[in-house]
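Missing here is one protein chain; the remaining ones are kept as they sit in the complex.
Labels run A and B following the written order; every chain starts at residue 1.
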Amino acid sequence: MPYRRTRRLHRTLLFIASVTIISHAAAQNSAPPTRGSGLAAWQQVYSVLTHPRCINCHTATNYPQQGDDRHRHLFNVVRGPGGKGVPALNCATCHQDANAESTGVPGAHNWHLAPLSMKWQDTNDNILSSTQVCQSLTDRSKNDNLNGSGILRHHQQEPLVLWAFQPGHRRDGTARSLPPLTHDEFVAATKTWVAAGMPCP
Amino acid sequence: MAAIANQSLTRRAFLRVSATAAGGLLISFYLDSPLFAQSPAKVYPPDAFVHIQPDNTVVITVNRLEFGQGVQTSLPMVLADEMDADWSHVVAELAPAADVYRDPFYGIQMVGGSGSIAHSFQQYRELGAKTRAMLIAAAAQKWNVKPEQCRTELSVVHGPNGQSLKYADLATAAANLPVPETAPLKDPKAFRLIGNDTRRLDGRPKCDGSLKFGLDLDLPGMKIALVAHPPIFGAHPKSIDDKAARSLPGVLDVFEISTLAKGTAVAVVADKFWTAKQARDRLQIDWDSTGLQPADTPQLFDQFKQLAATPGNVAVSRGDLNALDTAPTDHRLIAEYEFPYLAHTPMEPLNTTIRFDGDRAEVWAPSQFQTIDQMAIAQTLGLQPAQVTFHTEMAGGGFGRRAVPDSHVQREAAQIAKRMKGTPVKLIWTREDDVQGGYYRPMHVHRVEIAIGPDGLPSAWRHVIVGQSIAAGTPFAAMMVKDGVDRTAVEGVADTHYDIANFHVSAHHPEVNVPVLWWRSVGNTHTGFVMETLIEELALRAKADPIAYRRKLLKPEAKKTLAALNLMDQKSAAWRKQLPSGHAIGFACHECFGTGVACAAEVSIENHRPRIHRVTVAVDCGRAVNPLSVQSQFQAGTVFGLTQIVPRGAITLKDGSVVQNNFDGFTPPYIADAPVAIDVHIVPSDDAPTGCGEPPVPVISPAVVNALFRLTGKWFRSLPLSNI
Partner (left out) sequence: MESYTLTINGQSKQVTVDPSTPLLWVLREELKMTGTKFGCGISACGACTVHVAGIATRSCVLPVSLVGDRPIVTIEGIGQDAVGRAVQDAWVSEDVVQCGYCQSGQIMAAVALLKSIRKPTDSNIEQSMGGNLCRCGTYIRIRQAIKTASQKLL
C-alpha cells in the first residue's frame, strides 16, 4: 500500500526537515527560507495531505474513501453535485459536527468532500505524486483562489483539517490512525513552505 | 361467532400434546406427502379462524407467520371469498401457537417450504364455506325459510322475501349451530377475490410506523437481554470479568447460559438496550475453545474439493457412466463449483420476549416455527407446552432464519426468563450476533463430469455434491436423510426434470463446527445455479438456442417448467432481438416447491459489476390466489436471489471464528444491484396453487452468470462474483 511505504520516507524527511527548521529558527525573522528548506517543508505537508485522514476525502471519483486501507466508502455513498452527498444520503446523514464516539462515526463541522479540483489521487485511487499535488494546491484556478496565506489559514483553521488530527475512535473502540505530524507541526511546515514561496518539486 | 375461548382450546391442545411430551421432543411430520395436494381428513373449527365483530368486521386468523410473503392477505382472501365477506371490512390477525393452527401437511405450526397457500388453500376455502353455511342456517332458522332460498353478499345474508341480516347479527346464533361436515365450495368462476390483484391488508400500517414487529414489543416492567456469544461455536468462558459491566446503572444481572453447539454464553440483562449493549461491550471474557475445530474457509474448500473428487453416498444412480470414460476430450465437460456460507440477515434482528411465572410462561416471538419453539421453551422452563402461551408477532423477514429446529434463540430467551422470573425479558440478537451467530446456508462444492453426445445433449452425467447436512442431528433427519444423503443438499439436481438417462448423483456431508440451516430455496440455491449454468454452457457448445435446448432436454412431465419456459420465451422475444451493444442475455429455468420458473436476464458490465437492465420471469404456480402478490414475490425474490452474487456476499471463517460481523462485511443487494426492470408473467392455470416464496430465488444468479459468459468468455463458478 502506498501509505505504508511512504511512512518510512516521511519519518526520514521529518527528521531532515526538523533539523532544517531548527537551523533556520535564528534566521527566521530576516531571510525567507531557501528553496531547499521550502521543498523539505513541502514534503512534510505532502505527507499529511496523503495520509488517509485527509486523502480519503480528496478523491478523483464520485465517492469518498474510508479507513486506513482507503477502501471505497461503504453503503453506496456518493459525492453529489456539491460534494455533500445526495438527498437522503448526504454526508450529514451520518456525519455530525463532532465525532460520535459512542457509535464510531467521525464528525466535524460541514463534513463534505473536497472539490474534484482538489483531488490528490487519480481515478484508480492511486495517490498523485508530490509534484502533482503541489502544483494542484498552488493553482489558484483550482484551489478556490487561495494564495499562500489563504492556504495557511485553511491548514490552521478549517474544521475538517483540524478533525484529521483528532479523528476519534472506531466502533470497535480503536483509535483512528493519525497523520505523521501533529497539527502544530503541520502548520509550521506549511508556514515554512509558504514563506519559501511555495516551491514544488 | 365468538372466538374460541382460550381455555377450551388449551384443553384440547393439551390432550393432543401430552402423549408426546413425556417422551421428550417428538413431533410428527408428514413430509412425504406431495407438497401441493391437500389433506382432506382433518377438522378445523371455523370459530378458531373467523370472528365477526359487532360492527360486522370479519377478523380472520392466519395460521402461519407473516414475514413478507403476503400470507396475512392471501389466506384471508381465500376464506373471505368462500364466506362472501365484505373485503373492505376484513382484518387479519396472526394465530398464537395452538394445535388447530398446525400446517395440514407438515403437522406442526410453521411457515416454510413455500407451503402457506399450497397447504392451506383448501383448508381456508372449507373454513369460509362452512362459516357461510352456518350463517345461512342461522338466518334460515330465524326467517323460517330454507337455506337454499338464501344468498350471501358482502357480509350480509339475504332471504327470499327481501329479508336481510348482517353477519354480525347472526354470529351468536350461528355459533350455537353444529359445524357442518362439509359445505359446498364455490365454482371458481364465481370467485370475487381469489385470482384478483389485491393490495396487502398490512400495507398502510407498515408505512406509518404503527405496525409493531416482535422487536417493537413493549410490556410494563420489561427488561432487555443481550448475549455475549463465544467467538468459536461451542466454546465456554474460562473466566468472566463483569465488574465494569455491572457497574453501569441499569444493569440487572450478568450470568452464563448454555448456547448453540453445546457452548456457553454470557447473558446481560438491563433496563434498556443501550445499557445492555454497553455492558456487554465491557465484559472481559476469556474463551476456552479446547477440542473445537478451528474452521477455516480456504482449508474447508480444499477439504471439500478433495471429497468431491471421490464418490459419495448415492442419491441417484441410473444407467451407466461408460460414456464418461469413452467420450473424447472435446465432448467432455468437467466443472467444479464453490459456494460460500450465506447469512440470511432478515431486516428485523432476531428477538423473543418471555415472561416466566413459575407455573406458566407467556411468549411473544416472530417465529416461523411456533410448535417447535413452544416445545423448546416449555422444555427449558420445565413446563408442558400447554402452559406456554405463545403469541406470534409480525416479523421483519425470515428467509428460513426464524425456523430453527433447535430453537436456539428461544432457548436462550427461556433461560434468561427463568433467571428473571416474573419479569418479562426481551432477548435481542444484534446484527453482529446475527451475522456471526451461525445457522448459515452451508458452503458447498460441486464437481460435475458430463459426457456430451453427438447431438449436443448430455449422454452421461456424474455429479458429486459436498456440503454439511442441514437436517442431521435435528428431528427432521428421519424424514430428510436417507442412505446418508440429505435430500435438501441434492434437491434440484437429484430430481432434475432434464432427461438424462445416465445419471449419477452422490453427496458427502462433512461435519464442520458451523451450524447450518435452510436459506430461502435451500438446496436449490446452489443446485439451481450449477444446473442452469451447465445447461446453458451445453446449449452454447451445441450452438443451440438455450431456450430450444432446454425445451428439448426437459421431460414432458415437467409441465410447469415448460409452461414457464414457453411464456418467458414469448414475453421476452421482442426485447431479446433488440439488445444494445455491450448487453447480453442469460437464461435459466428451475422448478422447486412445486412451482416452475423461467427467466431471461439482460446484463451489461459496469465498473466490473453486472448491471441487470431487465428480467423477464414467468411462473407456473397453479392458480394464483393473489396475482399482485405473486408479482411482488417474483420482483422482490429476484433481488433476494442476487445476495449470492454481489460482492461481499459470503460468510467466511478464520481460525474458527466468523470474519464478518455486520452489513459492512456481509453485504446484501442494495438498489443499485437490483434489476432496473422486472416483468413478471403468470401462466394461467386452474391447478391447485403452489408456492412463490422460494421459487424466485434459484434462477436469477445463473441467468446473470450465463449472460456474463457471453460478455466475457468466462464461466464464473465460484460465488460471489469477483474479477469480472
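We adopt the following convention: a residue touches a chain if its C-beta (ideal position, glycine included) is under 8 Å from a C-beta of that chain, and two chains touch if they have at least 3 such contacts.
These numbers were taken from a predicted model, which means no experiment stands behind them.
Q: Could you run through the displayed chains and say which ones the absent chain touches?
A: A, B
Q: Check each of A:Val105, A:Leu146 or A:Leu178 against the chain that is not shown and name the one that touches it.
A: A:Val105
Q: Can you tell me which of B:Asp55, B:Glu181 or B:Asp208 touches the chain that was removed from the display?
A: Of these options, the touching residue for the absent chain is B:Asp208.
Q: For the chain not shown, which residue from B:Pro675, B:Pro698 or B:Pro720 touches it across the whole complex?
A: Considering the complete complex, B:Pro675 is the one touching the chain left out.
Q: Where does chain A touch the missing chain, residue by residue?
A: Considering the whole complex, chain A reaches the absent chain at 74-78, 80, 86-90, 92-94, 96-98, 100-105, 107, 171.
Q: So which bits of chain B touch the chain we can't see?
A: Output for chain B: 67-70, 199-200, 202-204, 206-213, 215-216, 218, 249, 272-275, 278, 345-349, 394-399, 430-432, 628, 632, 635-640, 642, 662-664, 668-672, 674-678.
Just so it is clear, only the chains that are shown with their structure count from here on.
Q: Measuring centre to centre with CA averages, how many angstrom lie between chain A and chain B?
A: 50
Q: Any idea which chain B residues touch chain A in the complex?
A: Chain B residues touching chain A: 281, 664, 667, 670, 672.
Q: What part of chain A is in contact with chain B in the complex they form?
A: Result: residues 74-76, 173 of chain A touch chain B.
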